[in-house]
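The complex is shown incomplete by one protein chain, all other protein chains being positioned as in the whole.
This part shows subunit A:
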């Protein structure tokens, strides 16, 4: 993690405050459900693969599911920092995070080996 790194997502620079936190609330892109309050998370850079959010693509069946390698994330160290969030069942040692209301996702990633890291991908949410 490089806290001081500049985000690569388009326009992401405005989203991070001077203290490295999210300046705006983090919402579901589809239904607007509130995922994080402003200031609740820190910006973190890490390469994480998230399967596609598009319907009926992809899948588990094929060896290489559709998806994106994503760099820019909001990081929290306690799952109860989230306002609303869903956790999938385990896929290996990973749980994916989804919108608690409309269940679109994955919007984020959590590894069971690190109980103190929960990532939400900037590209998979909206900010307000």
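Following the convention adopted for this analysis, a contact is a pair of C-beta atoms (placed from the backbone, for glycine too) under 8 Å apart; a residue touches a chain by one contact, two chains touch by 3 or more; residues count from 1.
We adopt the following convention: contacts and distances are computed from a predicted model.
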| item | value |
| --- | --- |
| Undepicted complex member, UniProt protein name, chosen from "Ras suppressor protein 1", "Protein DPCD", "Serine palmitoyltransferase 1" or "small monomeric GTPase" | "small monomeric GTPase" |
| Those residues of subunit A which, in the complete complex, touch the missing chain | 30-31, 33-34, 37, 40, 51-60, 65, 78-91, 95-96, 98, 100-106 |
